[in-house]
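One structure is given below, encoded as C-alpha cells.
Of the protein chains in this complex, all but one are displayed in their positions.
In this document, chain identifiers A and B correspond to the written order of the chains, with residue numbering beginning at 1 in each.
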Amino acid sequence: MSDQTASGRPESPQSPVAALPGGEVTERDQDGPMLAADGRPLKSSLARALRREKLRALALIAPLLVFIFISFVLPIADMLFRSVQNDIVADTLPRTVVALANDPLEEEGVPSESTFAQFYTDLYIAEEYKEHTRLGSRLNYEMSGISSLFRGTGRAVGRFDTDIYADQFEAADPAFEDPAAWADWMADDDIRAALPLTTDAYDAWAGIAVELDEDNPAEEDPEDIVYTSLYRDLANGAAPPAPFPQVDVSGFESVSIRELFIEEDEDWADPEVWETIRAYSSRYTSGYFLNAADMQTTPEGVELRPENERVYMTLFVRTLWMSLVITFSCILLAYPISFLLATLPARHANLLMILVLLPFWTSLLVRTSAWKVLLQNEGVINDILVWIGIVSDTNRLALINNATGTIIAMTHILLPFMILPLYSVMKTIPPSYMRAARSLGAKDWTAFWRVWFPLSVPGIGAGSILVFIMSIGYYITPEIVGGTRGVFISNRIAYHISTSLNWGLAAALGTILLVVVLALYWVYDRLVGIDNVKLG
Amino acid sequence: MKLKLLMSATAVAALGTTAVAQEMADEMTIVSWGGAYQNSQLRAYVEPYLEMHPELDVTWDERSGEAVANLRAMDEAGNITWDLVDVTAADAMRLCDEGLAMEVDFEETLAPGDDGSSVEDDFGDMLVSDCFIPQIAYSTTFGYRTDVEEWGGEVPTEICDIFDTETFPGQRSLEQRPIGNMEWALYCDGVAMEDVYDMLETDEGVDRALAKLDTIKDDVVWWTAGADTPQLLADGEVVIGSTYNGRLFSLIEEQDQPVAMLWDAQMYDLDGWIIPEGLDDATLARVKDFLYFATDTQRLADQAQYISYGPARASSAPLVTTHADLGIEMAPHMPTNPENASNSFVYAYTWWADYRDDLDARFQAWLAQ
Partner (left out) sequence: MSALPPYASTGQRIWHYGFRTICGLIFFFLIAPIMVIVPLSFNAENFFTFTPEMLRLDPEGYSLRHYVDFFTNPNWQGPLWNSIKIAPAATLLSVCLGTLAAIGLSQPHVPGRRAIMAMLISPMIVPLIISAAGMYFFYSRIGLQGTYFGVVLAHAALGIPFVIITVTATLVGFDSSLTRAAANLGASPVTTFFRVQMPLILPGVISGGLFAFITSFDEVVVVLFLGSASQKTLPWQMFTGLREQISPTILAAATVLITISIVLLATLEILRRRSERLRGLSPS
C-alpha cells in the first residue's frame, strides 16, 4: 500500500482540489457564437447550465451550512457578544442612570437628593425582582464592596422611613386610602401627564403586584415609593387636575432619601461608588476586555493593573510559550519516525504506522489518565528511576501538577497530528532525489540537509500549525496534569464560567483566544489549504 | 406592609388546600457532591424514602460545585431541570439573593424536632438564609501522614505547623482559592483571629498573607476537588493537606491509612438543601414531601452513621451513634464536637461575598508568578 492515510490519495497534499474534471465547461464557452442542440446560443445555454450547477451545489451544501450556523457559529457569536454586553446597570437602575447622567455631582461627588430619590425607586423595584444582588455582583468586579452594599441596602430599602408620606396623604384626604380610586386616577391621561414621577412609580408597583404577587392593583394599597414620588411631584409644583384630590404638601413633614441611604450605609456617600455606577451605566463596555488584558480604568485613564494583580497576560504568554515548546517537541519526535516510515518498505511502514494510529484513535481521557498514573511522585516512571538508581527515593522528580507534566502529556497526545502531515509530505519526495544527490558526490548528511530536508519543510509547517492551534485551546489535559503552573488560558475561561461566574470576562478571554486561533487558521489555510488536512 | 400580610395569608390558605390534593411528581433530580457524602445521603434517607415510595425515580447530578452557574444559566433559559440542590451556605445565600432559590417557611416545610422543639429552635443559628435548609456542619481542616521519617517523631499539633518546613519538611496540599489560606496565613503571621478580616481588607494585609504563603509556595500542591488531598495523602504525594473533615475521616478510619487529623483553626462551614425557584406544583410537592422526611431528627442523625459531619439539628446530636460499618463512635469526629471546635474560624459569608473577586484576582496572580 502506498499511502496510510484514510483518504488514500496518492497526490501530493498541495494538489488543488479545484482542478477537477468538468472544469473544461468554462473554457469551451470562450469559443464564439455556436448553437446548442436546442437552437439557443451555446454560450447562454452553457451559462444557464453553469448557473443550474451552482445552484445544485449550493442546495446540497445549504442544509449543513444552516445546521453549522445555528448549532455552532451562532452560539459562539452569542457568547462573544457577552464580552461587551453590559445591560444590567441600565436595565436594573434605568431611572438612576438617566438622573446620574444629568447630575453634576456637585456635593463632593455624591448625587443630589432627586437622583437619590430615583435610585430609591429603582432599588425598591430591583429588590422586589431580586435583581439588585446580581447588579451588586456585576459592579463588585469593578469595585470591591459594592456587592454587600447593594445586598445590605436592598434588604433595608423596604423599611425606609418614607411611610410618613402615605400617612400624611391619607390624613389629608381619605380618598388616598381607596386602591380603586388610585387605579382610576392612574388611568386618566391628564393626571398621568401632570404627575410623571408618580405615574412611573405606580406603573412599576402595579407591575410588581400583577407579575410577582398575582394581585389586582385596584385592590391593593400602593407602596411607599408611589407616595414618595407623589410628594416629590407635588413639591415640584405639579398641579394634577380633578378628580385627583388637591393636597397642599408644603406643610408636610419630609425626609431626605439621601440621608436615609447614607444612614443605612455610609458607603453611599463614597464618590467612588457613584463613579463606578456611572462609568458602567452604558449598555456596552470595554471593561471585560481591559480586565482580560490586565488593564483597568482609573480617573487618569486606562492603565495596566499593578503588577501583583496581573494574571491574564501571564497566562496568555504561558499558553503561547508552552504551545511552542509542545510544537517543537512534536517536530523533534515526529521528524525521525516520519522519515523512517517514509523510507521503509511499505510492508514494514504499515505495521509501524499502527503504532502511530493507535494513540491517535485512543480516547484523550485514556491517554491523560495514563500520564497521570505514570507521572505521579509514586508513579511508574519515578518508581523505575528510583529502582535504576538515577534518583533517590526521597528526591523523586516532580513530573506532574506543573508545566513539565502538561508538556510531556500534550506532546504525546498531539504527536500523531505532527507525524501524519509530515509523513504524507515525505511520502511524495522521490527517493531518487537523494540517490541523485549522492551520486553527484554529496555526503549522506549533505544530501539530507540540502535535498531532503527543504522538501519536507511544508510538512513541518502544516504539522506545526495544526499542533499549535490544537495546543493553545487545550483544556482537559492541563486541567488534570497541569497543577497551577501548567494550566492554560482555557482553564481560566472554564473557571470564570463555572466558578467565579464572571461570564463577561470569560467571553472576553475567549474572544482573544479565538482571534489568535482564527488568525493561525487563516495562515494555515493560506499555506496548506484546509482541503488538504489529512486524517488517520 | 398590609399588602404583604394579606398576600401571605392567602398564600398559606392556598397551600393548605392544594397540599393535600396535590399529585406528587414521579421523578426528582437531586444535585449533590458525589463521593462519600452523596453516599451518606443515599443510605441515610434517599434509599429509605424510595422504599416508602417505590413509584419515585431519582436522578443524581454531581454538580453541586457549579450549582450557582448552572442555576443561573437555567434561569436565563427559563428551564429548571434540577429539583433539589445540595449547596454550601455561601452558595445558598447567593442563590437566595438572586432569587434563584425558593424562600422556605421552615416551620411549615420541615418536621419539628424529636424532642418537641420548634424547627427554628432546633436548627438555631444554622438557619443563615431564608432559602437554606441546613443538613450538616463540616470543617476544612488538615490531615498529615503519621509515618514521615524526616519529622523525627514530631507531629503537627497546631495550624501554624503547616508553615514550618524546617520541622515538617515535605509537600503540602492547599485548596486553590484564597478562602481559608489567607486567614491561616495571617493568623500564623501573628494576627489575632478576630482581626484577620479587617487586616485582609487592606492591601498590606493581603501582601502580608501572600508573603507568608510565599514561604511554602514551592512545597504546595494546589487542589480543586475534595478527593484530591485524601488521594495525595494516601499516595504519599503530600505529607500534610487540607480537605473536608469527612473525607479525612474516611481516609483514616475506613481506608485505614497512616494519617491523622489536626483540629486547629479549621474553617467551619454549613451545607444543606435549597429548592430552585420555578418548580411546577407536582415536583414541588414531591420535593417538600421528601425534604420533610430527609431533614427530620432521626434522618440527620442516621446520616452521621456514614460520614463524620455534624447534624444540623440540635435534637439529632444525642441520637448520633456509631459508624454503620466500623462501629466506632462518631461524635468525637464531628466538627461540632466541643473539643474539636475549641479554636475554629467560622466562614465569613458576607465578607467573602464582597472580597472574593478582588482577592481571587490577587491570589491567582500570585499563583501564576
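Everything below uses one rule, namely that contacts are C-beta pairs under 8 Å (C-beta built on N, C-alpha and C of every residue); 3 or more make two chains touch, one makes a residue touch a chain.
Given the structure is predicted, the values throughout are model-derived calculations rather than measurements.
Checked against the full complex, the candidates B:D61, B:D289 or B:D302 give a single residue touching the omitted chain, namely B:D61. From the options A:S137, A:Q376, A:T404 or A:T484, the residue with contact to the chain not on display is A:Q376.
Within the complete assembly, A:I76 is the residue of A:I76, A:A171 or A:V391 that touches the hidden chain.
Interface note for the absent chain: among A:I225, A:L315 or A:I337, the touching residue is A:I337. The omitted chain makes contact with just one of the residues A:A101, A:A171 or A:L365: A:L365. Summarising the interface, chain A meets the missing chain with residues 1-3, 5-11, 17-18, 20-23, 25-26, 50, 53-54, 56-61, 63-65, 67-69, 71-80, 82, 333, 336-337, 339-340, 343-346, 352, 354-359, 361-374, 376, 378-380, 383, 412, 415-416, 444, 469, 472-476, 479-480, 490, 493-494, 497-498, 503, 506-507, 510, 513-514, 517-518, 521, 525, 530-531, 533-536.
By the touch definition given at the top, chain B reaches the unshown chain through residues 29, 31, 34-35, 59-63, 73-74, 76-79, 81-82, 224-228, 231, 235.
Here is the rule we go by: only the chains that are shown with their structure count from here on.
Between chain A and chain B the centroid-to-centroid distance comes to 31 Å (mean Cα coordinates, whole Å).
On the chain A side of its complex with chain B, the touching residues are 129-131, 133-134, 140-141, 144-148, 151, 158, 209, 213, 215, 220-221, 223, 308-311, 314-315, 318, 376-378, 394, 401, 483-485, 492, 497-502.
Across the complex, chain B meets chain A through its residues 1-3, 6-7, 65-66, 68-70, 72, 94, 97-99, 150, 171, 176, 207, 210, 221-222, 235-237, 350, 353-358, 360-362, 364-369.
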